[in-house]
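As you look at this complex, bear in mind that one protein chain is not there, while each of the others sits in place.
Order of writing sets the chain letters: A and B. Residues in each chain are counted from 1.
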Amino acid sequence: MPAPIIEARGVSKSFFGNPVLRDVSIALAPGRIHALLGENGAGKSTLINLLSGALVPDSGTIEIDGKPHASLTPAEARRAGVAVVQQELSLTSQLSIAENIGLGAYPRRLGLIDYGTLAERARAVCDMVGLDEDLARPVGDLPLGRRQMVEIAKALFRNPRVLILDEPTSSLSAHEVETLTALLDKLREAGTAILYISHRLNEVMRLCEYVTVLKDGVVTADQSLAGTDADGLVRLMVGRDPGDLFPPWTPTPETETIVSVAGFSSGPLSDIDLEIRRGEVLGIGGLVGQGQEDLLLGLYGALPASARSASFGGVSGVPSSVPKANALGLAYVPADRKREGLHLIHTIAWNMMLPQFGRARGLSLRNRSQERALARDLADHLGIKGDLTRQVQALSGGNQQKVALAKWMPSDPSILLLNDPTRGVDVETKREIYILLRRFASEGKAVVLSSSDTPELVHLCDRVAVMREGRIAAMLARDEISEEAIVASAMGAEAARAAA
Amino acid sequence: MSVTSGPASRRLYWPAQMQRNRGVRGLFVVVALFVALYAYLFPGLLTVGGVSKFAQSWFPLALVSMSQALLMLTGGISLSIGATVSLGAVIAATTMTGPLGVVGGLAVVMIAGLAIGAITGVIVVRLRLPAIVVTLAASFIIGGAALLILPRPGGAIPTWFSDLLAGNTPAALILLIVTALLWKVYLATPLGLSLYAAGENPVGAYRGGVPVDIARIAAYAISGLLAVGAGLFVAAQTGSGDPVIGTAFTLNSIAAAVLGGVGFLGGRGTMRGAIAGSLLLSVMINVMFFLGFPPVAQYVAQGLIIIGAVALPEITGRRGPR
Partner (left out) sequence: MSIAESETTRFPPRRIGSLLKNRAFLTFLIVVLVWIVAGFAKPGFGSFGHLRYLLELAAVIGLVAIGQTFVVISGGIDLSVGAIVTVSAVGVPLAADLGDPTGTVPVLIILAAATGIGFLNGLGVALLRVHPMIMTLAMATFLQGVLILVAGGSAVSTQNPLLHWFGNARPLGVPAAVYLWVVVSALTLLVLHATPFGARIFALGANPLASALSGVNTRRTTMAVYAIGGLSAGLAGVLLLGMNGQGYVGIGDPYLLASIAAVVLGGTSILGGSGTYAGTIPGAILLVTITALITVVNASPGWRSILFGSLILALLLFSGREARNR
């Protein structure tokens, strides 16, 4: 093996006292595509930030060309040829494609940006990634997938020796993925060291030769990919067989309908007919951004919605606001808990009480001891340990999600709407959440679970509604649910037929 | 401009500029309508003298609007612009008739503006204090300095210089065009263009190699320069200095920038929008004055128009959780 260009040696990093990486080592060699795998929250993004100098490790060193750096800066990393394509885009929407690609590394003439050279070089990298848009277009105009390609072009613009890609394909079309794959092959042949992070195992199997697996901040595997299959990868990541993750449960027999809507529309949704029954976990699947979130928010009264006919627990009409939805027994757990679910600067106990504050009479007096007792009960019940007067941001992702769930329990909702509740949650907490959801359903309540994690839908749901382009493309009954069926419906009828 | 010489750059620079215009096209139409109305009411506007006079009443507001918009683009804001305008005016009125002369006075004014802006910028950016509070405190310090230099209205600007800037000449219009062109040149430098990235996505920009802190501090310095420039011009207009003459400019600069589509969160808006916003505000005031609106109605109408201009796009394009 040729000498690695960049190497992390025994690095550790904690946030708010929570260790995110513990004694992690990884070496990126030229001419190799190296996969970095791990659950959400395993510490992948932190490791990337250490390699690119955006964060400094608490202990351990980053070596570039054999030279150790105790505190690597982004500028040093860039000069050494490290380029990162972040999962969160770093583009500026008002600037043009070319101006974004060159940002931070503009060619200059007489102190001014050399627009001539910029246009030529930007064109060249755009051709490499198959981006044929007008270079003068503001990036804000582009759909998400195209922006992702601009982000990749931006990294290539710097002629990187090390290219780090953090889930580059999550919002790309099949065609764009093809282009990217071909491009990465070419870069590998030219001797670039590539670190590739993806949740799509088939991509990893096809592209990468070597894999490092992170689990809860520790390297659990660092080996060649030769001779490993997809199941083996999952075992490396999860640390157990995929089947163990999900609790056993028995389907609830047909029961009464609690929510029914017909001709429901909200935002990009049109003409949706849906029934939600007591005692079931109804899954919502599909590719990213097919209207799943709009459906949940529309039902929850958080987005303007209309329906030909609608009944929520016997009350007709769609709730027109969140407080009204709450009064009807609905509760919502959002996907982006930091932005939509929690008040990070407030305490754990306070966050648990928030729905009560929303509902109570505004100028009544709060009962502190009752609040404390309630918060304690919830924390005990969900296994959240320690001081409840800490800020929520001090908790790990999994425990934060528990708080986001816990706060609804005192309201005793009869319909629980969840939007990707296990994103960025460690395996143990995932299992606890699954148990909780099934128990909730077994108490005769209804759970609607939108998820981008297909196994979750397969192993946890009584029925699965697959969404495509703002409509329900298929409603799969218990005996029809399989990963293949969900993916086929998500991709559309043509693709399904071709697959058959 | 030299940047636009090659054929490739012509394919990129100007199209990119045109595309950036789209956000302000509606505003340009509204401004054009108001200017047409004004010209219809006051045909004298369409002479060299008329345009010159109007440009003189508009120029200081245009400068402070640019000054404010520049900071808002970086995600900041300034409540000390009015005080800085006053300081520029009193420095000009006390130095230009002295031994330093007009050129020396000009230099002192400009250095003061750059220094004040840069210091404010360093405090906000390096010490991580909220811009609104720092500039609030700065407004007392800068306003106090203006009072020290000139406790009560007085001082003088050489008559020839006053006449040159604010007499019967189109100097204000020419200066405004020059300022706008200089801004274009600044935006064509790597540091200038970084403003947008530093305002919209500072973390991403920093990771991508943009000198975010320097870009923001530079913005504060330039903002200070523009504000003292407005003060200098106001002093030339009145022929003397007044330590509180700039007060109204703080809020008017915010109003003009917002009318021009500049957002509070950084990275949203354009300088041409802010200039158009200040033009709209100036023409509105002139038209209402011309139509014989009582001052009451002028204030009321101004308040309503600002709210309307900001609320309209929100009402028409609303989406998101309620």
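The working rule: contacts are C-beta pairs under 8 Å (C-beta built on N, C-alpha and C of every residue); 3 or more make two chains touch, one makes a residue touch a chain.
Just so you know, these numbers come straight off a predicted model, no measurement behind them.
Peer 1: Quick check: which displayed chains does the absent chain contact?
Peer 2: A, B
Peer 1: Just one of A:245, A:259, A:281 or A:382 touches the chain that is missing; which is it?
Peer 2: A:382
Peer 1: Just to verify: which one of A:110, A:174, A:365 or A:477 makes contact with the chain not shown?
Peer 2: Answering carefully, the residue with contact to the hidden chain is A:365.
Peer 1: Can you name the residues of subunit A that touch the chain not displayed here?
Peer 2: Spelled out for subunit A, the touching residues are 300, 302, 321-323, 325-326, 332, 334, 339-346, 349-350, 353-366, 372, 375-376, 379-383, 385-389, 407, 432, 435.
Peer 1: Kindly note down the residues of subunit B that lie in touch with the hidden chain.
Peer 2: Here the touching residues of subunit B are 77, 123, 127-130, 132-134, 136-149, 151, 202-203, 243, 251, 254-255, 258, 264, 295-300, 302-304, 306-307, 310-311, 314-315, 318, 321-322.
FYI, only the chains that are shown with their structure count from here on.
Peer 1: Would you mind pulling out the distance in Å between where the CA atoms of subunit A average out and where those of subunit B do?
Peer 2: Computed value for the inter-centroid distance: 43 Å.
Peer 1: Okay, in this complex, where on subunit B does subunit A touch?
Peer 2: So the residues of subunit B in touch with subunit A come to 2-9, 11-13, 15-16, 18-20, 185, 188-190, 193-194, 196-197, 200-201, 203-210, 267-268, 270, 319-322.
Peer 1: Along subunit A, where are the residues that touch subunit B in the complex?
Peer 2: Residues in contact with subunit B: 52, 54, 74-75, 78, 84, 86, 88-96, 98-99, 103-106, 108-120, 122, 134-138, 154, 267, 297, 301-304, 321-322.
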